[in-house]
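In this view, the complex is presented without one of its protein chains, the others remaining in place.
On to chain A.
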Amino acid sequence: MSAGTLDKTGTLDKTGTLDKTGTMDKLDLKTLISVAADTIAAHAEELTGLDQAIGDGDHGLNMKRGFEAVRAEADIFATKPLPDALKAIGTKLVMTIGGASGPLFGTLFMALGKEISAEPDRANLMAAFGKAIEAVAARGKSQVGQKTMLDVLQPVHDALLQGKTGPEITDAADRAADATVPMKALRGRASFLGDRSIGHMDAGARSTALLVRAVTETIEGQA
């Protein structure tokens, strides 16, 4: 795993996952998958606990199943060009996470794959991430402020656009997930609870923040 840092101006240095010319190293995709799967597995019980409070109580288990399935085929994904790899990962997540989260997390990766170039620079990465967030919003017929994963994705995108450093980005993600606690759920199973959804963190927001941390820290070489 090569180490690199997101510097203050928002460019990735030449030893990072994105090298000077913006090429993503195939080996790093495998590392990213592995760290993401480890993170989800380590927090599966916590995620399920959050989901039991206001959802149907299977989020941790479902996410773990999905990311383990991706990990099992990491070698195959790593041989593909980045757009194809992301699309394949998304499809795998759709099929294996199940529930309502499968299409939502799957769409995030499939849309990223659709928009990203084979050798993305930072601008392309940002644009693709923005489009992917729009795709998730469309899939879930949701928007920011409705106690969903979008409430983490959007602040993370904003932080990236502002050229924040890795630790600042993971911080923003964690704070954004925390900020879903006082929100009232307007989408998904939790919305049936109305006001009773207030006071609990959204499980999808939490898992999104965990994934942001896994990806960012891997790129930063801290994982």
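Methods note: a residue touches a chain if its C-beta (ideal position, glycine included) is under 8 Å from a C-beta of that chain, and two chains touch if they have at least 3 such contacts; residues count from 1.
Definition applied: contacts and distances are computed from a predicted model.
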Omitted chain (choose from "Anti-sigma F factor", "Probable sugar-binding periplasmic protein", "phosphoenolpyruvate--glycerone phosphotransferase" or "Thioredoxin") - UniProt protein name: "phosphoenolpyruvate--glycerone phosphotransferase"
Candidate in contact with the missing chain, chosen from A:G140, A:P155 or A:G204: A:G140
Residue among A:G98, A:G130 or A:G145 that touches the chain left out of view: A:G98
Residues of chain A (touch criterion as defined above) contacting the omitted chain: 56, 58, 65, 91, 94-95, 98-100, 102-104, 106-107, 139-140, 187-189, 191
